[in-house]
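Excluded from the complex is one protein chain; the other protein chains are retained at their positions.
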Amino acid sequence: MIAIISNLVKEERLQEIVQHIEKQGVQAHVSRGTDRTVIGIIGKFDPTLAEQLRSMKDIENVIKISKSYKLASRDFHPDNTIIKVKDVEIGGEQIVVMGGPCAVETPQQIDEIARLVKAAGGQILRGGAFKPRTGPYSFQGTGVEGLEMMAEAGKKHGLLTITEVMTPEYVDVCAEYADILQVGTRNMQNFDLLRKLGTTDRPVLLKRGFSATYDELLNAAEYILAGGNPNVMLCERGIRTFETYTRNTLDLTAIPVLQQLSHLPVIADPSHGTGRRELVETMSKASIAAGADGLIIEMHTDPDNSMTGDGVQSLFPDQFANLLVDLEKLANVLGRKFDTVKQPLG
Amino acid sequence: MIAIISNLVKEERLQEIVQHIEKQGVQAHVSRGTDRTVIGIIGKFDPTLAEQLRSMKDIENVIKISKSYKLASRDFHPDNTIIKVKDVEIGGEQIVVMGGPCAVETPQQIDEIARLVKAAGGQILRGGAFKPRTGPYSFQGTGVEGLEMMAEAGKKHGLLTITEVMTPEYVDVCAEYADILQVGTRNMQNFDLLRKLGTTDRPVLLKRGFSATYDELLNAAEYILAGGNPNVMLCERGIRTFETYTRNTLDLTAIPVLQQLSHLPVIADPSHGTGRRELVETMSKASIAAGADGLIIEMHTDPDNSMTGDGVQSLFPDQFANLLVDLEKLANVLGRKFDTVKQPLG
Amino acid sequence: MIAIISNLVKEERLQEIVQHIEKQGVQAHVSRGTDRTVIGIIGKFDPTLAEQLRSMKDIENVIKISKSYKLASRDFHPDNTIIKVKDVEIGGEQIVVMGGPCAVETPQQIDEIARLVKAAGGQILRGGAFKPRTGPYSFQGTGVEGLEMMAEAGKKHGLLTITEVMTPEYVDVCAEYADILQVGTRNMQNFDLLRKLGTTDRPVLLKRGFSATYDELLNAAEYILAGGNPNVMLCERGIRTFETYTRNTLDLTAIPVLQQLSHLPVIADPSHGTGRRELVETMSKASIAAGADGLIIEMHTDPDNSMTGDGVQSLFPDQFANLLVDLEKLANVLGRKFDTVKQPLG
Partner (left out) sequence: MIAIISNLVKEERLQEIVQHIEKQGVQAHVSRGTDRTVIGIIGKFDPTLAEQLRSMKDIENVIKISKSYKLASRDFHPDNTIIKVKDVEIGGEQIVVMGGPCAVETPQQIDEIARLVKAAGGQILRGGAFKPRTGPYSFQGTGVEGLEMMAEAGKKHGLLTITEVMTPEYVDVCAEYADILQVGTRNMQNFDLLRKLGTTDRPVLLKRGFSATYDELLNAAEYILAGGNPNVMLCERGIRTFETYTRNTLDLTAIPVLQQLSHLPVIADPSHGTGRRELVETMSKASIAAGADGLIIEMHTDPDNSMTGDGVQSLFPDQFANLLVDLEKLANVLGRKFDTVKQPLG
């Protein structure tokens, strides 16, 4: 960490600041430049020291040289984290595909979609039971009943399940029904939720906030890891930009950057990342080429009548199946595996 | 609401779409342009209809003409909402000032600051007991003990109190100790928290998410209003922009816009809005000139040693007192009142 | 185009507005909703009509239904534009690679790099002679001398050349030396420059402004097309976002969207798009998977000593060569061609 001080500050005051810093049990190296002085701060210090120094009179700026997260960092854990959920490995050579509707609506709907996800070669069934909606008058999900419907469909068709949890008090019930818990983009910095997820044994897919930096995403993951749950996947789902043609702007550079900074698996969500069905296939391929460890894709048998209106970004079942065929070819060229047991549709 | 369709779509399919729309119990007016057709949708419709239509094949775009929020809208409630908390009115002629530290630290700290807020003419004591922090290793607040310290200080010095609540399960305890509850920027779309706040009788100060639009902020307020709590204040606290010199970019245009779209009081937060002490006074004045109904300002007796590091944006007590003198002059010129009972500091 | 009017506006005034509109020689269809009235405006109208109406009292909003650009639109020109420059086709099945240094520095530098670009299978030599620099004290390029050096190197090694032109008065001299002219991100809306480029016979690579929308980019292209030059390539080179880890955020979704809205070829620039050498290879692959018609990539034999400091994003020659091998495999899987005549390096 370094602190920057103008050379207009008097020597006496500089010494005061140095003493204040050294009282924290660290060393302060002073380097005088032509118009500014840099104090290098060395040793093990409390994470709040930077903020404390930033508040001090006469300190112009404080720049952290080391990262504020540790457990999420590749410096700390050089090998890839591979998350094993039953027979599926996430973060290894294999690319995983999570498919399903935006919202679980009826037992028939989720059962039929589960059958189609499995048949196409997907490994995980996605579906929302608790839905975060911008306004209070929109459909808010089928709740615990939805969880039940999805668990049943997953079991019947041999798929793992993933669902979103929105508030600490529902973590336990969601964990009872689903194999993987998902944190939505609006909850990336819902710290009480992250803390609670640190205490569960379910893997967590943590979506990047739509205006969050990589550093903030990794700090959010750190909350879960620090709570004792090592199984976190990061998910790039599109950021907000000035462009209104697409719902979000999928930031695919996030994939190699997060894999460089962290050992955690990275999943891409081209459905929310674009918000337009006709872009999902192309952006799924681009995500895999960018190195994604998996994809989470919306698919619906009747998108025109989906209850959330997110049908606009849902693939039709045949598009989903064709996409997975293409992804397999791509995976081969890129040195990844995508060997799934495709089932006949009959 | 209008739906837009390319003229490449065949007449037959257009009729199908029109029938689909009219099945929802609304009227569909078709207007054919040179290259696109507009369907005007008229009547009372379900808020999810827009989303449903947006998912339909052949519909290029759906544009909502009416607002998605109702109770928060000035169309619905033409007069200003004036929130009365004990003897303080928020949203009327009077400008209110909320002052205090970022975090409640010790009984002595909060008592001394409360004394200074009151002496300077402030009406409300701010202070965080539960602190949302980017990383898990930063100081997380003094919790319920902090609430107690602040309640005591407020009572002793004749100030109302406001504190942040981060999760639904803490709403009740915060409401027990504080007069006003605050929703932080990261929780603006924590919908379970908003719903819970709709059921309390405490007024709520709702901070705008740092990348939220005006429409999203008003929809978040709608969650609280729809739950039965009419006492919501909106707070502009700075948005994230490309500028890194300041912590956030205070969007003062939000003030007249929100007052035009809504009847709810609007408070400005120049402390978080700038993140730099030397800008707080100027931006406080600009906020009042922009029409703010009040200010929430950080003040600390020893900012160099504040526990959160937010001291960098905290005014010193004398700056705070001088600012309030200036604000009074400004209020007079602008047709607002700022008559507070200033107490001698002895 | 539709105009939206509140139902609080009186019938009489509405009729006035309708008459004002119809005086422009177009039809106005009035659709009354529950709280707002929509006027659909149909016929051939002047592009400034929308702006004029938006200024009218009582008109809340004007929404353009048709696009403001025509020649750049796929509606107008359904087939892909294929730009032929000597023996290279851009926008067809073949993927093109433009490689070279940020700035042309010396005859030896550009000659050696040209040799390596050709040997690796690139078709076009890139290099800046006039450099747009944030501050006036940075290296501003080698100017016309640089153009000469690059033209010579291109000729010797059988490569086309591309260079940036920054101001209308230099268009002719740049066109004399280079095969393709490039408009930089800061000049996307330098309308005098675009107009001048409309009068030249050189193809133009138009970089997207770092905060521009797709619509603005296509309108900028329209300036060149409307001037009589049909050979425009669009270039995604990264947008500005809140992320500071990378220099820009490469928006790969731009590729399929621009190809859908327009018939013009789309080139990706992963060098400026990321600003970090270690990300260029991965993002080049992702660009091709997203459907890019070509890539423009910085390569330098001695990036540590590059004169612009952009060496940080320049590939080393062996990385460049290996990348092109990988791109060929990828192109095959994606149904594109990448058959280049690689030359032995000896």
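Should a chain be cited, it is by its letter among A, B and C, assigned in written order, with residues numbered from 1 in that chain.
Convention: a residue touches a chain if its C-beta (ideal position, glycine included) is under 8 Å from a C-beta of that chain, and two chains touch if they have at least 3 such contacts.
Worth saying up front: this structure is predicted, and the values here are computed from it rather than measured.
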| item | value |
| --- | --- |
| Residue of C:T81, C:N190, C:N229 or C:T253 touching the missing chain in the full complex | C:N190 |
| Selected from C:I41, C:V97 or C:M166 as touching the chain missing from the view | C:M166 |
| Candidate in contact with the missing chain, chosen from C:T81, C:Q94, C:N219 or C:S287 | C:N219 |
| Contacting the left-out chain in the complete assembly, out of A:I4, A:V88 or A:V173 | A:I4 |
| Touch residues of subunit A, complete complex, unshown partner | 1-2, 4, 29, 31-36, 38, 40-44, 63, 65-66, 75, 240, 242, 244 |
| Touch list for subunit B against the chain that is not drawn | 211, 213-215, 239, 241-246, 249-253, 255-257, 260, 273-274, 278-279, 282-283, 285-291, 329-330, 332-334 |
| Contacts of subunit C with the absent chain, listed as residue ranges | 20, 47-48, 50-57, 68-69, 132-139, 166-169, 186-187, 189-193, 195, 210-211, 216, 219, 222-223, 226-227, 240, 303-312, 314 |
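As a convention for this text, only the chains that are shown with their structure count from here on.
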| item | value |
| --- | --- |
| Middle chain, criterion being Cα centroid separation | A |
| Copy-to-copy rotation for subunit A and subunit B - C-alpha atoms, rounded to a multiple of 5° | 180 |
| Centroid spacing, where centroids are CA-atom means, of subunit A and subunit B in whole angstrom | 27 |
| CA centroid of subunit A to CA centroid of subunit C, Å | 31 |
| Residues of subunit C touching at least two other chains | 242, 244 |
